[in-house]
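Removed: one protein chain of the complex. Kept in place: all other protein chains.
Up next, chain A:
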Amino acid sequence: MNRLAVTLPGLKLKNPIMPASGCFGFGQHYAEFYDLNRLGAIIVKAATLKPRIGNPTPRVAETTSGMLNAIGLQNPGVTAIMTEKLPWLAEHYPDLPVIANVAGSTESDYVEVCRQISTAVNVHAIELNISCPNVAHGGLEFGTDPQSAYALTKACKAVSQVPVYVKLSPNVTDIRVIARAVEAAGADGFTLINTLVGMQIDLKTRQPLLGNRTGGLSGPAIKPVAVRLINQVHQISQLPIIGMGGVMTAEDTLELMMAGASAVAVGTANFDNPQACPDIINALPSVMDHYHIADLPSLINEMAVTAV
(Lines give C-alpha, C1' and ligand atoms only; values in the text may rest on other atoms or scores of the structure.)
Protein backbone atom coordinates (compact mmCIF):
# COMPACT_ATOMS: atom_id res chain seq x y z
CA MET A 1 0.00 0.00 0.00
CA ASN A 2 1.15 3.53 -0.84
CA ARG A 3 1.31 5.39 2.47
CA LEU A 4 1.36 8.77 0.73
CA ALA A 5 -1.72 8.35 -1.53
CA VAL A 6 -4.60 10.75 -0.88
CA THR A 7 -7.96 11.19 -2.59
CA LEU A 8 -9.88 14.44 -2.99
CA PRO A 9 -12.76 15.35 -5.32
CA GLY A 10 -11.47 14.84 -8.88
CA LEU A 11 -7.98 13.99 -7.61
CA LYS A 12 -6.53 10.56 -6.92
CA LEU A 13 -3.00 11.48 -5.92
CA LYS A 14 -0.03 9.18 -5.36
CA ASN A 15 1.28 11.74 -2.88
CA PRO A 16 -0.11 14.96 -1.42
CA ILE A 17 2.54 17.32 -2.85
CA MET A 18 1.90 19.71 -5.72
CA PRO A 19 3.59 22.94 -6.84
CA ALA A 20 1.47 26.01 -6.07
CA SER A 21 0.10 28.20 -8.83
CA GLY A 22 2.44 30.85 -10.17
CA CYS A 23 5.55 29.35 -8.61
CA PHE A 24 6.09 26.67 -11.23
CA GLY A 25 4.66 28.09 -14.48
CA PHE A 26 3.53 25.12 -16.55
CA GLY A 27 6.47 23.05 -15.41
CA GLN A 28 8.58 22.99 -18.58
CA HIS A 29 11.74 24.41 -17.04
CA TYR A 30 11.42 22.48 -13.78
CA ALA A 31 11.20 19.31 -15.88
CA GLU A 32 14.91 19.86 -16.60
CA PHE A 33 15.60 19.25 -12.89
CA TYR A 34 13.43 16.16 -12.28
CA ASP A 35 10.70 13.90 -13.63
CA LEU A 36 7.40 15.74 -13.02
CA ASN A 37 5.71 12.34 -12.65
CA ARG A 38 7.13 12.40 -9.12
CA LEU A 39 4.54 15.04 -8.19
CA GLY A 40 1.12 14.26 -6.77
CA ALA A 41 -0.35 16.92 -9.05
CA ILE A 42 0.55 20.30 -10.52
CA ILE A 43 -1.32 23.56 -10.03
CA VAL A 44 -0.46 25.57 -13.12
CA LYS A 45 -0.13 29.32 -13.50
CA ALA A 46 -3.33 31.38 -13.61
CA ALA A 47 -5.27 31.53 -16.84
CA THR A 48 -7.30 34.59 -17.80
CA LEU A 49 -9.63 34.99 -20.78
CA LYS A 50 -7.32 37.38 -22.63
CA PRO A 51 -3.51 37.56 -22.43
CA ARG A 52 -2.19 39.72 -19.57
CA ILE A 53 1.21 41.44 -19.57
CA GLY A 54 1.30 41.78 -15.78
CA ASN A 55 2.67 44.51 -13.52
CA PRO A 56 5.64 46.86 -13.87
CA THR A 57 9.01 45.65 -12.56
CA PRO A 58 10.47 45.15 -10.01
CA ARG A 59 8.00 42.36 -9.38
CA VAL A 60 9.75 40.58 -6.51
CA ALA A 61 11.59 41.52 -3.34
CA GLU A 62 13.15 39.34 -0.69
CA THR A 63 11.99 39.74 2.92
CA THR A 64 13.27 37.99 6.03
CA SER A 65 12.34 34.31 5.55
CA GLY A 66 9.93 35.32 2.82
CA MET A 67 9.38 37.31 -0.32
CA LEU A 68 6.95 39.77 -1.84
CA ASN A 69 5.68 39.32 -5.37
CA ALA A 70 3.47 41.36 -7.64
CA ILE A 71 3.65 39.55 -10.96
CA GLY A 72 0.12 40.60 -11.88
CA LEU A 73 -1.12 37.36 -13.45
CA GLN A 74 1.00 37.64 -16.60
CA ASN A 75 -0.20 34.79 -18.83
CA PRO A 76 -0.79 34.18 -22.54
CA GLY A 77 -4.58 33.74 -22.14
CA VAL A 78 -6.75 30.64 -21.96
CA THR A 79 -6.61 29.89 -25.69
CA ALA A 80 -2.80 29.72 -25.81
CA ILE A 81 -2.74 27.79 -22.55
CA MET A 82 -5.16 25.21 -23.98
CA THR A 83 -3.39 24.89 -27.31
CA GLU A 84 0.26 25.02 -26.12
CA LYS A 85 0.85 24.69 -22.38
CA LEU A 86 -1.65 22.03 -21.29
CA PRO A 87 -1.03 19.79 -24.35
CA TRP A 88 2.73 19.84 -23.55
CA LEU A 89 1.97 18.50 -20.07
CA ALA A 90 -0.52 15.96 -21.46
CA GLU A 91 2.00 14.72 -24.00
CA HIS A 92 4.95 14.37 -21.61
CA TYR A 93 3.15 13.58 -18.35
CA PRO A 94 -0.22 12.01 -19.31
CA ASP A 95 -0.79 10.65 -15.80
CA LEU A 96 -0.03 13.90 -13.95
CA PRO A 97 -3.26 15.51 -12.68
CA VAL A 98 -3.42 19.22 -13.49
CA ILE A 99 -5.29 21.74 -11.38
CA ALA A 100 -6.03 24.82 -13.49
CA ASN A 101 -5.90 28.16 -11.67
CA VAL A 102 -8.56 30.48 -13.11
CA ALA A 103 -8.55 34.28 -12.70
CA GLY A 104 -10.42 37.19 -14.23
CA SER A 105 -11.57 40.78 -13.98
CA THR A 106 -15.31 40.11 -14.17
CA GLU A 107 -17.61 37.23 -13.32
CA SER A 108 -18.18 36.48 -17.00
CA ASP A 109 -14.39 36.25 -17.55
CA TYR A 110 -14.09 33.62 -14.84
CA VAL A 111 -17.07 31.67 -16.12
CA GLU A 112 -15.81 31.57 -19.70
CA VAL A 113 -12.30 30.44 -18.66
CA CYS A 114 -13.81 27.72 -16.40
CA ARG A 115 -16.09 26.54 -19.19
CA GLN A 116 -13.17 26.19 -21.61
CA ILE A 117 -10.32 24.99 -19.43
CA SER A 118 -12.38 22.36 -17.60
CA THR A 119 -12.70 20.47 -20.89
CA ALA A 120 -8.93 19.96 -21.21
CA VAL A 121 -8.13 16.25 -21.01
CA ASN A 122 -5.56 16.58 -18.20
CA VAL A 123 -7.36 19.19 -16.09
CA HIS A 124 -8.79 17.28 -13.13
CA ALA A 125 -9.89 20.26 -11.06
CA ILE A 126 -10.11 24.04 -11.08
CA GLU A 127 -8.63 26.38 -8.49
CA LEU A 128 -10.78 29.49 -8.57
CA ASN A 129 -8.43 32.39 -7.82
CA ILE A 130 -10.57 34.90 -5.95
CA SER A 131 -7.64 36.03 -3.84
CA CYS A 132 -4.89 37.48 -6.04
CA PRO A 133 -3.79 40.68 -4.26
CA ASN A 134 -1.89 42.08 -7.25
CA VAL A 135 -4.54 43.02 -9.81
CA ALA A 136 -6.69 46.14 -9.90
CA HIS A 137 -9.93 44.40 -10.85
CA GLY A 138 -11.23 40.97 -9.98
CA GLY A 139 -9.07 38.83 -7.79
CA LEU A 140 -9.29 39.97 -4.22
CA GLU A 141 -12.56 41.89 -4.60
CA PHE A 142 -14.34 38.57 -5.19
CA GLY A 143 -12.49 36.97 -2.32
CA THR A 144 -13.26 39.51 0.39
CA ASP A 145 -17.01 39.87 -0.10
CA PRO A 146 -19.17 36.81 0.72
CA GLN A 147 -21.96 37.70 -1.74
CA SER A 148 -19.53 38.12 -4.64
CA ALA A 149 -17.68 34.94 -3.66
CA TYR A 150 -20.96 33.02 -3.53
CA ALA A 151 -22.21 34.30 -6.90
CA LEU A 152 -18.89 33.68 -8.65
CA THR A 153 -18.48 30.18 -7.25
CA LYS A 154 -22.05 29.22 -8.19
CA ALA A 155 -21.65 30.54 -11.74
CA CYS A 156 -18.33 28.73 -12.25
CA LYS A 157 -19.63 25.48 -10.74
CA ALA A 158 -22.53 25.59 -13.19
CA VAL A 159 -20.22 25.45 -16.23
CA SER A 160 -17.22 23.48 -14.97
CA GLN A 161 -16.77 19.86 -16.06
CA VAL A 162 -14.45 19.20 -13.11
CA PRO A 163 -14.54 19.87 -9.34
CA VAL A 164 -13.99 23.49 -8.31
CA TYR A 165 -11.70 24.41 -5.41
CA VAL A 166 -11.86 28.03 -4.28
CA LYS A 167 -8.60 29.73 -3.28
CA LEU A 168 -9.18 31.78 -0.15
CA SER A 169 -7.42 34.97 0.86
CA PRO A 170 -5.89 35.61 4.28
CA ASN A 171 -6.55 39.34 3.76
CA VAL A 172 -10.00 39.24 5.40
CA THR A 173 -11.40 39.89 8.86
CA ASP A 174 -12.98 36.45 9.18
CA ILE A 175 -12.08 33.77 6.63
CA ARG A 176 -14.96 31.56 7.84
CA VAL A 177 -17.55 33.97 6.40
CA ILE A 178 -16.07 33.57 2.92
CA ALA A 179 -15.59 29.81 3.36
CA ARG A 180 -19.25 29.34 4.32
CA ALA A 181 -20.44 31.41 1.35
CA VAL A 182 -18.29 29.42 -1.07
CA GLU A 183 -19.43 26.11 0.42
CA ALA A 184 -23.08 27.16 0.15
CA ALA A 185 -22.47 27.97 -3.54
CA GLY A 186 -21.42 24.37 -4.17
CA ALA A 187 -17.62 24.47 -4.09
CA ASP A 188 -15.96 21.06 -3.97
CA GLY A 189 -13.08 22.19 -1.77
CA PHE A 190 -10.82 25.00 -0.65
CA THR A 191 -7.23 25.92 -1.32
CA LEU A 192 -5.58 28.26 1.18
CA ILE A 193 -3.85 30.50 1.83
CA ASN A 194 -3.02 32.95 -0.92
CA THR A 195 -0.39 35.59 -0.08
CA LEU A 196 -0.67 38.34 2.54
CA VAL A 197 -0.57 41.89 1.20
CA GLY A 198 2.66 43.66 2.12
CA MET A 199 4.98 46.49 1.15
CA GLN A 200 8.71 47.16 1.23
CA ILE A 201 10.27 50.63 1.03
CA ASP A 202 13.60 51.25 -0.70
CA LEU A 203 15.56 53.46 1.71
CA LYS A 204 17.53 55.04 -1.16
CA THR A 205 14.54 56.16 -3.18
CA ARG A 206 12.12 56.41 -0.21
CA GLN A 207 9.57 54.76 -2.51
CA PRO A 208 7.95 51.31 -2.48
CA LEU A 209 10.40 48.85 -3.99
CA LEU A 210 7.84 46.95 -6.07
CA GLY A 211 6.57 48.48 -9.29
CA ASN A 212 3.04 47.69 -8.09
CA ARG A 213 3.81 49.35 -4.70
CA THR A 214 2.31 46.38 -2.81
CA GLY A 215 2.81 42.66 -3.25
CA GLY A 216 1.88 39.30 -1.78
CA LEU A 217 4.02 37.99 1.07
CA SER A 218 4.89 34.28 0.90
CA GLY A 219 7.47 31.86 2.24
CA PRO A 220 8.13 30.35 5.68
CA ALA A 221 7.41 33.73 7.34
CA ILE A 222 3.67 33.15 6.71
CA LYS A 223 3.40 29.46 7.61
CA PRO A 224 1.91 30.01 11.10
CA VAL A 225 -0.80 32.20 9.52
CA ALA A 226 -1.57 29.42 7.03
CA VAL A 227 -1.75 26.79 9.76
CA ARG A 228 -4.16 28.88 11.79
CA LEU A 229 -6.45 29.77 8.85
CA ILE A 230 -6.51 26.20 7.49
CA ASN A 231 -7.49 25.05 10.95
CA GLN A 232 -10.19 27.71 11.26
CA VAL A 233 -11.78 26.66 7.95
CA HIS A 234 -11.39 22.97 8.82
CA GLN A 235 -13.38 23.49 12.02
CA ILE A 236 -16.44 24.87 10.22
CA SER A 237 -16.50 22.84 7.00
CA GLN A 238 -16.28 19.21 5.92
CA LEU A 239 -14.96 20.20 2.48
CA PRO A 240 -11.41 19.08 1.68
CA ILE A 241 -8.62 21.62 1.89
CA ILE A 242 -5.46 21.86 -0.20
CA GLY A 243 -3.19 23.72 2.20
CA MET A 244 -0.38 26.08 1.27
CA GLY A 245 1.69 28.82 2.84
CA GLY A 246 5.42 28.64 3.51
CA VAL A 247 5.85 24.89 3.22
CA MET A 248 9.56 24.04 2.86
CA THR A 249 9.83 20.53 4.38
CA ALA A 250 8.04 17.24 5.03
CA GLU A 251 7.52 18.42 8.63
CA ASP A 252 5.74 21.55 7.35
CA THR A 253 3.57 19.32 5.12
CA LEU A 254 2.46 17.20 8.07
CA GLU A 255 1.82 20.33 10.15
CA LEU A 256 -0.58 21.69 7.53
CA MET A 257 -2.27 18.27 7.32
CA MET A 258 -2.65 18.19 11.10
CA ALA A 259 -4.30 21.62 10.82
CA GLY A 260 -6.85 20.12 8.41
CA ALA A 261 -5.36 19.94 4.92
CA SER A 262 -5.82 16.81 2.77
CA ALA A 263 -3.06 17.78 0.32
CA VAL A 264 -0.36 20.42 0.31
CA ALA A 265 0.93 22.86 -2.29
CA VAL A 266 4.52 24.09 -2.32
CA GLY A 267 5.16 27.60 -3.65
CA THR A 268 8.07 29.83 -2.73
CA ALA A 269 10.21 26.81 -1.76
CA ASN A 270 10.60 26.05 -5.50
CA PHE A 271 12.63 29.26 -5.88
CA ASP A 272 14.85 28.40 -2.93
CA ASN A 273 15.34 24.87 -4.23
CA PRO A 274 14.09 23.77 -7.67
CA GLN A 275 13.87 20.22 -6.32
CA ALA A 276 11.84 21.21 -3.23
CA CYS A 277 8.82 19.08 -4.19
CA PRO A 278 10.65 15.77 -4.82
CA ASP A 279 12.86 16.42 -1.77
CA ILE A 280 9.72 16.76 0.41
CA ILE A 281 8.13 13.66 -1.15
CA ASN A 282 11.32 11.67 -0.52
CA ALA A 283 11.50 12.82 3.09
CA LEU A 284 7.84 12.18 3.97
CA PRO A 285 8.00 8.42 4.80
CA SER A 286 10.82 8.73 7.34
CA VAL A 287 9.33 11.84 8.94
CA MET A 288 5.96 10.02 9.13
CA ASP A 289 7.76 7.11 10.85
CA HIS A 290 9.28 9.52 13.33
CA TYR A 291 5.84 10.86 14.28
CA HIS A 292 4.15 7.43 14.18
CA ILE A 293 1.95 8.20 11.18
CA ALA A 294 1.09 4.95 9.38
CA ASP A 295 -0.35 6.59 6.29
CA LEU A 296 -1.76 9.94 5.24
CA PRO A 297 -5.45 8.90 4.85
CA SER A 298 -5.52 7.76 8.46
CA LEU A 299 -3.98 11.08 9.53
CA ILE A 300 -6.62 12.98 7.52
CA ASN A 301 -9.43 10.85 9.00
CA GLU A 302 -8.13 11.35 12.50
CA MET A 303 -8.05 15.11 11.99
CA ALA A 304 -11.58 15.07 10.52
CA VAL A 305 -12.89 13.43 13.69
CA THR A 306 -10.98 15.50 16.20
CA ALA A 307 -11.00 18.85 14.33
CA VAL A 308 -8.14 20.06 16.53
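Following the convention adopted for this analysis, a residue touches a chain if its C-beta (ideal position, glycine included) is under 8 Å from a C-beta of that chain, and two chains touch if they have at least 3 such contacts; residues count from 1.
Keep in mind that, in the parts below, contacts and distances are computed from a predicted model.
Novice: Determine which name in "Dihydroorotate dehydrogenase B (NAD(+)), electron transfer subunit", "Multiple sugar transport system permease protein", "DsrE family protein" or "Glutamine synthetase type I" the UniProt entry assigns to the undisplayed chain of the complex.
Specialist: "Dihydroorotate dehydrogenase B (NAD(+)), electron transfer subunit"
Novice: Would you mind spotting which of A:P9, A:P274 or A:P297 touches the chain that isn't drawn?
Specialist: Of these options, the touching residue for the absent chain is A:P274.
Novice: For the chain not shown, which residue from A:S65, A:T119, A:N282 or A:S298 touches it across the whole complex?
Specialist: A:S65
Novice: Out of A:L8, A:C23 or A:I43, which residue would touch the omitted chain in the full complex?
Specialist: With A:L8, A:C23 or A:I43 as choices, the missing chain is touched by A:C23.
Novice: For chain A, enumerate the residues touching the unshown chain of the complex.
Specialist: 22-30, 32-33, 45, 51, 53-54, 57-62, 64-67, 69, 71, 74, 219-220, 268, 270-275
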